[in-house]
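What follows is a single structure, written as structure tokens, with notes after it.
A single protein chain has been removed from this complex, and every other one stays in its place.
Let's turn to chain A:
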Amino acid sequence: LNHIVHNGGLYKRPFNEAFEETPMLVAVLTYVGYGVLTLFGYLRDFMRQWKIEKCQNATEREEQKDFVPLYQDFENFYNRNLYMRIRDSWNRPICSVPGAKVDMMERVSHDYNWTFTYTGRVIKDIINMGSYNYLGFAQKAGTCQEAAAKVLSQYGAGVCSTRQEMGNLDKHEELEKLVARFLGVESAMAYGMGFATNSMNIPALVGKGCLILSDELNHASLVLGARLSGATIRIFKHNNMQSLEKLLKDAIVHGQPRTRRPWKKILILVEGIYSMEGSIVRLPEVIALKKKYKSYLYLDEAHSIGALGPSGRGVVEYFGLSPEDVDVMMGTFTKSFGAAGGYIGGKKELIDYLRTYSHSAVYATSLSPPVVEQIITSMKCIMGEDGTNVGKARVQQLAENTRYFRRRLKEMGFIIYGNEDSPVVPLMLYMPAKIGAFGREMLKRNIGVVVVGFPATPIIESRARFCLSAAHTKEMLDTALKEINEVGDLLQLKYSRHRLVPLLDRPFDETTYEETED
């Protein structure tokens, strides 16, 4: 495929993405760490079984003790013995708007995280590096909030009906026209939940006899949608165009597995920005492949809409491509628009078909009116149609914050994954003990971060994930960087040896999800 060989031909700007290799010593120590935890886990289970230690798990009713057990003991081993130790890093309750600074309710545990009690104190002004607030529209005052308040008093909060019955409000039609204009497509349709947008519309588009080519690290909603559709699923290595091309060639040449009949359709599922890796999809190459092999492209822009591109139109604008090349443009309103819900945009035939056959249009309640108004106001702001420059300024601020933050972290010596321009910044921790320690140390210093471990990531690659926002000022970022530096020295997290290996062949992890054959 010679027009891809010269990257510069397809890409109008440099594409800098790297995943530094895990240092060997670190990998070994991480495995040792998990091994120790597992041993202790067995020991504690043994002690609980023999009543030496008090069992604090909730248990089955006396009347139902002879029913088949609801959970396998082993299923919950990880939960009981590893997750429970550092459970306080997640589900942190907050009590203010999730903007650049947030207030958190303090909670303590007297029994090693089995139960929590709230002290009643509120920790104020924690720098929020965990919420998906890319353009800073999570605000409790301002034009968006006022417009939403007006619509709330006029329309109420709920809708009590589905789109096809009595739930199609004039607000929904206004929203869909605006979304279509924003994306540059013919038509669009909005849904109440981003997760459900994928899981309910992919089955409407493909079925038995079709082939889905899905990226290794796709989100759970795409995986669920692909499984529910009944089509055959094949997985290609993360962002690896050679792997994708091989699968496409094989599919067309060999046809369906047993009958050798040709496939009805081939659908490629990719995301704009992958939220756990921080990588950006190689869209120009994917589109070139899709055109050559006559397949269809489903692009999930949950994290990239509003966050990439000079005017916030997403990954298509970032690469300077035309939205007509993407068959199905899907995205969510939760991240960059400060609301809730999802949308799908594309040609008019596609959207008409979805209006008739999408599961969500027939059986699920439509979007709540004040939420719709928030989306409309924030979208108009980003487009500049409210008469100010606020939208454009925010998009630029986010890009600047991203570059600055990533550059400084790399200079400090941390291993950072992903693309230079992606506002999702994963910082590698690797060892299980450091997951809990990092989260707690940062909270002590008044910075809220998100840490992720197995099963959301491969077992030795646990990480902390920072989500940058246009609402973060340079002072906030500098404070955060200073604290990260300190904690990095304290916990010895500066693993980087500045040996950047572009596009490492990552091992295919079968625990992510299974492949289904017909």
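Rule of thumb we're sticking to: a residue touches a chain if its C-beta (ideal position, glycine included) is under 8 Å from a C-beta of that chain, and two chains touch if they have at least 3 such contacts; residues count from 1.
By definition in this document, contacts and distances are computed from a predicted model.
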Among "Ubiquitin-like domain-containing protein", "GPI transamidase component PIG-T", "Serine palmitoyltransferase 1" or "COQ3 protein", UniProt-listed name of the chain not shown
"Serine palmitoyltransferase 1"
Candidates A:81, A:221 or A:304 - the one touching the absent chain:
A:221
Among A:178, A:196 or A:231, contact with the omitted chain is made only by A:196
Chain not shown: contacting residue from A:10, A:169, A:308 or A:416
A:169
Of A:37, A:105 or A:491, the residue touching the omitted chain is A:105
Contact set of chain A toward the excluded chain (per top definition):
58-61, 63-64, 66-72, 79, 83, 90-99, 102, 105, 128, 130-133, 137-141, 144-145, 148-149, 152-170, 173, 192-196, 199-200, 205, 219-221, 224, 227-228, 249, 252-253, 262-266, 292-296, 327-328, 332-335, 337-340, 349-350, 352-357, 359-365, 368-371, 374, 448, 450
